[in-house]
Structure formats: structure tokens, C-alpha cells
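The complex appears here without one of its protein chains, the remainder shown in place.
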Amino acid sequence: MKKVAYFPGCTLKTKAKELDRYARKSAEALGFYLDEIENWQCCGGVFTTSRNEIATKLSSVRALADAQKKNQTLITVCSACHNVIKQTNHAMQTDEEFALKVNNYLGAGNEYDGKTKVLHYLEYLRDEVGFEEVAKKVVKPLTGKKIAAYYGCLLLRPNSVMAMDDPENPTIIENLIKALGGEAVVYPYRNECCGGYIALEDADSAKKKSTSVVASARSHGAEIIVTACPLCKYNLEKNNPEAKVVYFTDLLAEALGVKEDGNE
Amino acid sequence: MSKEMENLKSEIIRSSGVNPKKCMRCGKCTGTCPAFDEMEYHPHQFVYMVESGDIEPLLNSKSLYKCLTCFACVDRCPRGVEPAKLVEAVRLSVIRKQGANHLKADDIPALLDDEMPQQAIVSALRKYSK
Partner (left out) sequence: MQRIGVFVCWCGSNIAGTVDVEKVSEALKNEPGVVFSTNYQYMCSQAGQDIIKDAIAEHKLTGIVVCSCSPRMHEATFRKTAAAAGLNSYMVEIANIREQCSWVHKDMQSGTEKAIILGKAAVAKVNLNAPLTPGESPVTKRALVIGGGIAGIQTALDIAEAGFPVDIVEKKPTIGGKMAQLDKTFPTLDCAACILTPKMVDVAQNDKIRIFSYSEVEEIGGFVGNFTVKIKKKARYVKEDVCTGCGICTEKCPQKKVPNEFNMGMDNRRAVYIPFAQAVPKVATIDPNYCTMLKTGKCGVCAKVCTAGAIDYTQKDEIIEEKYGAIVAATGFNPISMDKFDEFAYNQSKDVITSLEFERLTNAAGPTAGKLLRPSDGKHPHTIVFVQCVGSRCDACAEKGKEYCSKICCMYTAKHAMLTRDKYPDTDVYVFYIDVRTPGKAFDEFYRRAVEEYGVHYIKGMVGKVSPEGDKLMVRASDLLANKQLNIAADLVVLAAAIEPDKSARPLATMLTASMDTNDFFTEAHPKLRPVESPTAGVFLSGTCQGPKDIPETVSQASAAAAKVIGLLAKDKLMGNPCVAQSNELMCNGCSSCERVCPYGAITYADKEFRMPDRTVAIRRVAMVNEAVCQGCGACTVACPSGAMDLKGFATSQIIAEVDAICK
């Protein structure tokens, strides 16, 4: 089975265990193995854009360097980890001064040259596995389910770095939903912010953002909202208790028939 | 512009990598900003005020902590100005000072609920504290 380096991130070990577990199970069902890198550290949740912020980006660089040593593509599932690691990788590739300082920290023999390929789990499904292949492995299609993809900000922006999809009219999650036999609901707020970390200190602000997202999805007929980000899920659920928000890996595992029943 | 502001301006420009002179004042950043209502100074004002050295009001504004870093302004700006990076650089210039953390570790327990993911806490700390 093909191995890929895997950076789960702290939330996937605590509040979002099902995001992690179903990602692993689905991967195995699809013929690849998420090989968790050793000694990974929290990515920090957000990428600090300042060029002179070094220390906060070191954990991401270490993860990138680990994947490079294994000569593997680095996969993340959480949108936030993905955003931070991809942006850090980009900075290592394009900002010489930054890269030099980072490598000074890492010390001789541990330098990282920016060559690791970073993919989101979704990208891996689309580009390496192929949604057609995914569709072939579906045993319990999500027939009749109206599912709205919620991208939020972190998966798509900044597009010049993330380069995952059209940032204004993305299709990657919709195509996955279709591959799983569901009906994809397209709505304009799928790439608008849920409020993110502002939930901690300005719950009203987060509420405003997440209620507009859910309202938009619903007005277009969505029954289920699917996301890749624990914080998006939290904000959407917290502020819209009636909304059904699930991780994409949840739906994936369900359709592939690897989601155990009952105690989850 | 005072010498102090001039230094601050060049530090902000250097660390953000943003060139505010590229702005053509179309206001698309502000037109697209999801945190508009919470902000006192809006993205286009950050760009203009940094460029003209009128940075003092920004340093004391709650707007610094209302930006969601959602990058909508960065992606949609027709001139590639990247206002969010400027907001971040101004915020860092404040919270990097001794005792100027916007969010203190001691405050956090009171803000939590059972479902809140770790991600929210670490992100907020990254954004609001040093």
C-alpha cells in the first residue's frame, strides 16, 4: 500500500478525532496509508504573514523536513494545518531571507529546501487517486442527500499559494460529493468566512458570519453541510444548532462502507 | 510624519511585504470584508493610513483584532496589495511590545466552552498575543 506522510494536527487528536479516524479508514479502503510523521508539533492554527515571524513557523518546517526525509508527499486533513503548512512551504520556496533564517534555527544537517509536496487529503483524492476511482469503491452511495460543501477561507485562500481550485467557484468538494452519489448544493457563501478564531473573544461576530453561511446553504436546499475544518464545524454548529454539519471524511467513510456503526 | 512614525511605517512595509503605493483606491477589499461591521478602520483605510503615515489611530484601534485573516481582500484585490498582511503587520507592531498582548492566557478559561476546538485557542493566541 502506498504510504504518504501525514500531519494530523492537534485538533484531530482531541475534539476532531472522527475527522482523523475516518480519514485513515477511508485511505486504507482507497489503497493508501496515512503514515503519521513522528514528533509533529502543532502548526499554530494560523499562518502569520509577517516575513519576520520565524519561530512560529518552525513546527511546520520540521514537519515538511520530516516528510522530505521519508521522500513522501505530505498530507493534511485539517484545513488550518493545511493552510499553515502550505503557506510555510511557499515562504521557504520563495523568500530566501526567511528560508536562510529558518535553516539557521534548524541547524546544520537539518536544513529544509522547500521540495516537499504538500497536498490536502481532498487534493490527493482528486489528483492522485481520482474521483472516478473513489466512485468505484463506493458501497453505500449518498443517494438523494443534498449536501453543501463549505470551504471557508483556509482551503482556498490565498489562491496564489493554495492553488487548490478556483477560489471563487470551487468544485473539488462538490465533485467528491457527486462521486459518493450525493447531490451537491452550490451556494455563494461556501467560500466566505465562518468567523474563525474570533469566536473566542467576539462570539457575536462569529455568530453573524456563521449564520449567514448556514442560511445561504439552506436557502439553496442543503440538508447537510460538509467541511474539512474543525473550527468551521464548531462555529457553524454552535451558532446554528439545528444545522447538520459533518466532516467530509465522515461522508467518505460512510459511502465507502468503513464507518463503524453505533458508538461514534 | 514624525521620525518615529516613519520608522514604524518602514518596519510595517518591510515585515508585511506589502507596497501600499500599489493601491488604486477602489475599495474592493472593504467591499468584500466580512468583518466590516466590527471594524472601525476598514481594509482600504489601513492601506491608505499606513501609506500616509497616519498609523497612530490604527495602533489603538480594536480593528486590529477584528480582522479574520480570511484573505478575501488579498485574493480579490485587483492590484495585489494584500491588505490583510498589512493589518497583521500593524497588529504585530503593537502586541510585540512588552505586556501588550491583546489576549492573555489567564483570560482564556473563561472564554471556553466544551466544544471549542484547540485550533480556536492556538489561532487566537497566535493572532492576539506574543
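Per-chain numbering from 1; labels A and B assigned in written order.
Throughout what follows, contacts are C-beta pairs under 8 Å (C-beta built on N, C-alpha and C of every residue); 3 or more make two chains touch, one makes a residue touch a chain.
The structure presented is a predicted model; accordingly, all values stated were derived computationally and were not measured.
> Considering the complete complex, which visible chains touch the unshown chain?
Those shown chains that the absent chain touches are A, B.
> Looking at A:Gln41, A:Thr143 or A:Ser219, which residue reaches the missing chain?
Final answer for the missing-chain contact: A:Ser219.
> For chain B, which residues touch the unseen chain?
Considering the whole complex, chain B reaches the absent chain at 22, 24-33, 36-37, 42, 44-45, 72, 76-81.
> If you put the missing chain back, which residues of chain A would it touch?
Those residues of chain A that touch the unshown chain are 160, 166, 168-169, 186, 188-189, 192, 216, 219.
The rule is simple: only the chains that are shown with their structure count from here on.
> At what distance in angstrom does the C-alpha mean of chain B lie from that of chain A?
Once rounded, the distance between the two centres reads 25 Å.
> Quick check on the complex: what are the chain A residues that touch chain B?
9-11, 14-16, 42, 44-46, 48-53, 56, 78, 80, 152-153, 156-159, 167, 192-193, 195-202, 205, 208-209, 229-231, 233-234, 237-238
> State the interface residues of chain B toward chain A in the complex, per the touch definition above.
It comes out as residues 14-17, 34-35, 37-38, 65-66, 68-72, 74-75, 82, 84-85, 88-89, 92, 103, 108, 111-113, 115-124, 126-128.
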